[in-house]
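Comments concern the structure below.
Removed from the display is one protein chain of the complex; every other protein chain stays in position.
Chain naming follows the written order as A, B and C, and within any one chain the residues start at number 1.
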C-alpha cells in the first residue's frame, strides 16, 4: 500500500466519536420499527414504547453506535444524520424530502461558505440541510410570511445545533430583501413566480435559483417566469426514491412507495 | 420585515463573485447544447465549436454569469457547481451520478469536518463531491487497486481546487487500511462484500457504510454481508432522476432518460 | 365526412346496452369511494354503505350508466370492465394486476381464438382476463396444485360469465400436461424454472411463454432456465402504473402508489 498523492491533511480525526451533553442522539431499535430523537441532558428520562424509561445520563461519554439494554430488546445510540433530522423534524407543514434537498444543493452549488436565501421557511427541514451545508462559515437567510411557523423551524434548527448559520426573518410576499448578494436562492412557496424580480435583485450574477413545487402547473409557470426575466439554463426535474428490499434469495422493490414530492425548477441569473 | 431569530453571522459575503486566475469556468452557450470547462489562465486561448478562439485573459476580474460574445452567438461564464464538475469529469471509467452522490452524503451524514474513506477511486467524480462536502477541515482518503486510474481522478480533483482535502492511496483488495477512525466509508467496487471486515475495522463505532452497485445481485450479496458482520439498519434504495420539459402549454416528462445508474446499500457499524 | 375504406361490418351493434338478469353490475358512487359488484337477480336486495338496501329488480331493462337514487347520494349502474372484475375479484391469494395482464396478453399474442395454458390459477384474476381475451372460440386451461383455490377462481370466472372458455385442472408440480398444443403458457408460481421442460412439451412451436414473479432472483433464474432449454428472445420487463391527479390548476402525480407487483419474463419456443 502506498500513498500516491496527498496534501497535508490538517484534522484527520473527523467527528467526535463520543456522546456529549447537548448532543442529539437517535435511539434506534432493530426489532420494533420505532426510533426516538433525544437531546442528551443530565437527569433526562427517555420514555420508550415499552418498559421503564431510560436515563440519558448513562449515555454521556459513550461512543455513538453503542448498545443500550431496555426492558424488551436492545436499542442503539446513533448519531443522527441530516436524513434523520429532516425526517424527524417537528412538523407544522409539509417537509422537504432529503432526496430533493441533497440534489438541489449539489446541483445549485451550495457548499461550505455559500450565502443562501431561503424563501418559505416552513417546518425548517430544508433550512437545516442548508445550514449544515454552508457551515462553518456560510450563512442561510430564511424568510417566511408567517411569524408562527419559523418558531417551529427555529426549534428544529436549534436542536440540530445549526442555529449559528441561520437568520430567520419575517417578510410579506414580493417585498424586496434587505440582504442581497446571495449565491443561491431556494423557494418553497405556492406562487414563486411573484418573487422572480426580487429574487433576481437579491442574487449575485451567476447565482442559482431553485423552486420546489408539487404541481406541474406551478413549475411551468415558474420556468416561464424565470425565462422572461432572462434567467439562463432553466430546467426542471423530479427525483424518485425507490426502496429495494435486498434479502437473500428474495430481493425486490417495495410494493408501495412515496411516488411524488416536488418538482424542482432551476435557473441561473445572467450577469 | 423583521428579523425574528438570528445568530451573529460572521462572513456574510459568500463566494467570491469575480473570476480569478486559476478558477474553473463553465463556458455555456444557450443556442448550442455545448459547454466547456475551462481553467482560467493568462494567455490561454479557448477553442469553441465555431469561430475564433476566445482569450481567457479577458475573463479575469469579471463577474460569474457575465456574457461573452463570440463569432456566432453568446456564451456565459458560469461558476461550475459540483453537478457540472461531476458530469464533465475526465473519465476513464464510469462516473457516479450527482443524484446518487448527493443523496448518499446527506443520508450517511457526510458534512463539513467528516473523515471519509472512499474505496474505488474510479474517475474521481465521487471523490470531488466528497472532498467539497468535508471542506474546509475534513478529509477524504481514496483507495484504488489501480495506480493509473487515480492519476486521472487526481487531475479532476486538482482542477476542481479540492486537492487539499484528499489523500489518494493504492491498495490491494481486502488489504487492511493503515488509516482508521472513519466516519463514513463509501464503496464503488464490483465485490464490496470482500471488504466488509476491513471496512468495519476502519470505521468508528456508529459510522456509516454505503456501497454503490449496478446489479441486484451485488446489492443483495452486500446487504447480507453487512448483516452477517452485525451492521445495523441495512437498507437499499435507488434514485431515479426524471427530467421534465416545463414549457408554456406543453409541459411533459422527457421521452428518453437515464433509467438506471446504481443501487445504494446503507448500513451502520454497531458499537 | 366520407368513408374511405371499409369492409362490410357484420354486427355493428356492439354490446347489449341494457341490463339483463344474470348480468354483473358495478354499483358506483361518486361521493363515497365505494362501489359494489352485484350479480343482478330478481328479488335480490343490495345492501349499501348507508340507508335502505336497493332492489335489483328495478335495474333489469335499464341501460348501463343509469343513475339510481338511494338514501344518501346517487349511484350509477356501470358495466364492469375486466379491470373492475380483476380488482374486485374474490381473493384467497394475491391478484395479478390489470396492467400486467393486459401487457402480457398483447405482447405474447393472446387473442380471440388462442389456446392458453395457465399454470397457477390463484384467485383467478388472470384467468378471467385470459378467458375474455380468447373468447368466443379460444380456450384457457388453468392448472393449480391446490384443489381449494380453484373453487374461488371458478366462482370469479363464473360470476364474470366467462366459464365457457375455461377448464380448471388440478396437477402436481412438474407433472406433464395431458393437453398440449398451446399457443401461449403463463406461469404464476414461485418456482417456474421447474416447469420449463413440461411447458416446452405443451407449447406449439413458436409459442410464447410468460412468467410473472415478484423477485429479481426468480426472474433471473427463470430467464436462464428458458435460455438453457433453447427458448428464443428471452426478455424481462416491469410495468409501473402512476396515477395522475388531473385537476384544473393543480395537476400532479399521486403522492403514494403501488410501486411493484411482478416482473414479467418472456420467451418463445424454437421450432
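Everything that follows uses one rule, which is that contacts are C-beta pairs under 8 Å (C-beta built on N, C-alpha and C of every residue); 3 or more make two chains touch, one makes a residue touch a chain.
Note that the structure is predicted; figures quoted are calculated from it, not measured.
Touch with the chain omitted from the figure is made, among C:120, C:150, C:192 or C:214, by C:150.
Within chain B, the residues in touch with the undisplayed chain are 214-217, 242, 249-261. The missing chain lies against chain C, touching residues 1-7, 9-15, 17, 28, 30, 62-67, 76-83, 98-99, 101-103, 105-109, 111-116, 129, 132-133, 135-139, 147, 150-151, 154, 163-172, 175, 178-179, 181-183, 204-208, 216, 219-220, 222-224, 232-248, 251, 263, 265, 268-271.
The rule is simple: only the chains that are shown with their structure count from here on.
Farthest chain from chain B, judged by C-alpha centroids: C. The mean-CA centres of chain B and chain C are about 47 angstrom from one another, to the nearest whole unit. Contact with two or more other chains is made by residues 216-217 of chain C.
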